[in-house]
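Only one protein chain is missing from this complex, and each of the others stays in its spot.
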Amino acid sequence: MTALGLFNYWAVIVLMMVGFYTLIARDNLVKKLIGLNIFQTSVIMMYVSFGRVTGGTAPILFLADHGEAAGDHAVEATDHAVATVDHAAEGAEAVAGPGEAAADVAHAAMEATQATVEAAGFTAYSNPLPHVLMLTAIVVGVATLALGLSLVVRINEAYGTIEEDEINAMDLGL
Amino acid sequence: MSENLPALLIVVPLLLAPVAALIGRASVAWAIATFSAWWCFGVSIALLQRVRAEGVIYYALGGWAAPTGIEYRIDLVSAFVAVIVTTIGAVSVLYARQSIAKEISEDRIALFYTAFILSMTGLLGISITGDVFNVFVFLEVSSLSAYSMIALGQDRRALTAAFQYLIMGSIGATFYVIGIGLLYVMTGTLGMEDLAVRIPEVLADGQGTRTIAVAFTFLTVGITLKLALFPLHLWLPNAYTYAPSAVTGFMASTATKVSVYVMLRFFFTIFGAEFSFGQMHLNRVLMPLALVAILAMSLVAIYQTNVKRMLAFSSVAQIGYMILGISFGSVLGVTAGIIHLFNHALMKGALFMAMGCIMYRVGSVRIEKMQGLGKVMPWTMAAFVGGGLSLIGVPLTVGFVSKWYLVQAALEQGQWPVAAVVMIGSLMALIYIWKVVEVAYFQQPDPDHQIKEAPLGMLIPTWILVVASFWFGIDASTTADVATRAAETLLGVMP
Partner (left out) sequence: MIGDPGMIVLFTVVLPVIGACGVLLLRNRPNAREAATLVTGGVTFFHVLALLKLVRAGERPRFDMLEVVPDVWLAFEVEPLGMVFALVAGFLWPITSLYAIGYMRGHHEENQTRFFFFFAIAIAGAMGVAFSANLFTLFVFYEFLTFCTVPLVTHHQSEEAKKSGRIYLGILLTTSVGLQLVAIIWTWVLAGRLDFVDGGILAGTASTGVLGTILVLYVYGVGKAALMPFHRWLPAAMVAPTPVSALLHAVAVVKAGVFTVLKISVYVFGLDLLSTLATADWLAWAAAMTIILGSLVAIKQDNLKARLAYSTISQLSYIVLGAMLANEWGIIGGGMHIAMHAFGKITLFFAAGAIMVAAHEKKISRMHGLGRTMPITFGAFFVGSLSIIGLPPAGGSWSKWFLGMGTLEAGQVGLLCVLMLSSLLGLYYLLEVPVKAFFFPPLEDAHHNEGIKEAPLPSLIAMCVTATATVVLFFWPGLFHELMSMVVAGGGS
């Protein structure tokens, strides 16, 4: 992987440092929050970059229609999966049962998709999990930002300023 | 139902929190909060009993099996921490009724209790989950609600304290996310048990050692920031001092404890003791920091004129004790750390609640305003003395039990100076507790202000914790047993 190929990660590092620096060095509370946000954004970018698999396509299930063999294959695999579920449903199994059955279905589905993907010429899917994690992280970031900004509003009401050095001076004078 | 107890521990309060917010009436919100806290208390005790009897409990949320699905993994440490959180929560919520009614304006009280329930839920979620990203989610849930609760304090400095905590806490959480991201890249999984299996494989491979080490470092920094280990403790004194009394009582006893739990999970269960202590030399980093925390923070505490602030610095020192125990890396050391989680929760909870009673009646927590309180508020001051005796480590209190294990752990490894530091810390605690005792018992009460004893609704929860701190100091067999077995589980091989 060339240095240029790692461009994403360079961007992550730069953003992280910029965000962190702003956070620490700036006195204005809103700027601190912006720094925090940039910092968190860099992490989001990092995860998303992790998710990219070389040669992988978007992680959306691809059901091609060229190659009936591929399609039959898929149907077979799905039938197989359904049969497994039936089996599981017949037996009086513990809580793990449905979990196992679900895993079986997933496995079968994976085989199916693999078959169709191969048929379409792709070798892999990019990993969707980091995206999922980052959706959560974005929400958390938004909530933090909202809370932070509302605190800044209240601080402004209470102190009349949002510069940290002025606030500290006022507190020490108390 | 008992099958689904782990889920119910989280789901019930999570659903009740918005109900409290929507209904909006203070007393109803309090009732909902009390119900959730006591519900969780009952469930956590039941879970602890089950774990002691059966071993680790696995619960796949929604039936999706790990490691693809999120799984709750409750072992002895988790259950113990959950019990600590819910005990303090249950007692705090009773205490909060009158304390909060006086300190927060009526229209915000319902929102306060909503945040309280959410914070408790978050902390519980952290303790029982078996998925590292889930930990982050719950960590942020509990932290954000904590920031809100702190900001509701009366003094305007509560706002800046909450803001500072928000900034530092978010940095910590983000470092944590970076850490687990790097782990995910190398191992492809987010489940704790799975990670514990795959990390050694990756290390043996030789390919990803640097990444794992970097991940370890980010995680350490992130977690130590959350648990306020010196020198990343800067948010704690202000946050504890200016938050409403009930919040300080609750948070001082829970938030940092759960972060210590997260540290235990990562260093022992996920990375394993050989990697953490052998390759990464964790003890060389943690022990000096812990020792400095004990000495420096106790020293700073002595010079404080605001008693809540003094107790806050004392808390940072006590966290130093916990980390010191863990840094030994031996069964005795980790036992000491775990048992101090419980013991400190009891003692500090009692002390902060006593301060809350004083705040309620006197309106200030500065030491000069506390003169003669020994006469006019005898029960409150007796509670303070009781908690103080525990801090000093007088035998028959919980504080002594922690010191007992800690010094044993030090002597077992031949670490003289460490044992000496532990004792010096106790003596410094004596100094700052005695300062308060002198003012309260040796000076005359202010004749201008008629001060009455604190209301029963606040005294009783305070005394519950004080009595508990003596009870578990006199009969420490249960806690010692749980802590020792938990330490053995953590240091042993993963099942």
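As written, the chains take the letters A and B, and residue 1 is the first residue of each chain.
The criterion applied here is as follows: contacts are C-beta pairs under 8 Å (C-beta built on N, C-alpha and C of every residue); 3 or more make two chains touch, one makes a residue touch a chain.
The model shown is predicted, which means the values in this text are computed figures rather than measured ones.
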Where the missing chain makes contact, among the chains that are shown: B
Option touching the unshown chain, where B:E3, B:D205, B:D475 or B:E488 are the choices: B:D475
Residue in contact with the excluded chain [from B:V51, B:L225 or B:A419]: B:A419
For chain B, residues in touch with the removed chain: 389, 392-396, 401, 403-405, 407-408, 411-412, 419-420, 423-424, 426-427, 430, 434, 438, 441-442, 473-477, 480-481, 484
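Rule of thumb we're sticking to: only the chains that are shown with their structure count from here on.
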Centre-to-centre distance between chain B and chain A (centres being mean Cα positions), rounded to whole Å: 30
Residues of chain B defined as touching chain A within the complex: 3, 60, 63-65, 68-69, 133, 136-137, 140, 144, 147-148, 151, 156-157, 159-160, 162-163, 166-167, 170-171, 173-174, 177-178, 181, 184-185, 190
Chain B contact footprint on chain A (complex, rising order): 20, 23, 29, 32-33, 36, 39-40, 43, 46-47, 50, 95-96, 98-100, 102-103, 106, 129-130, 133, 136-137, 140, 143-144, 147-148, 151-152, 154-155, 158-159, 167, 171, 174
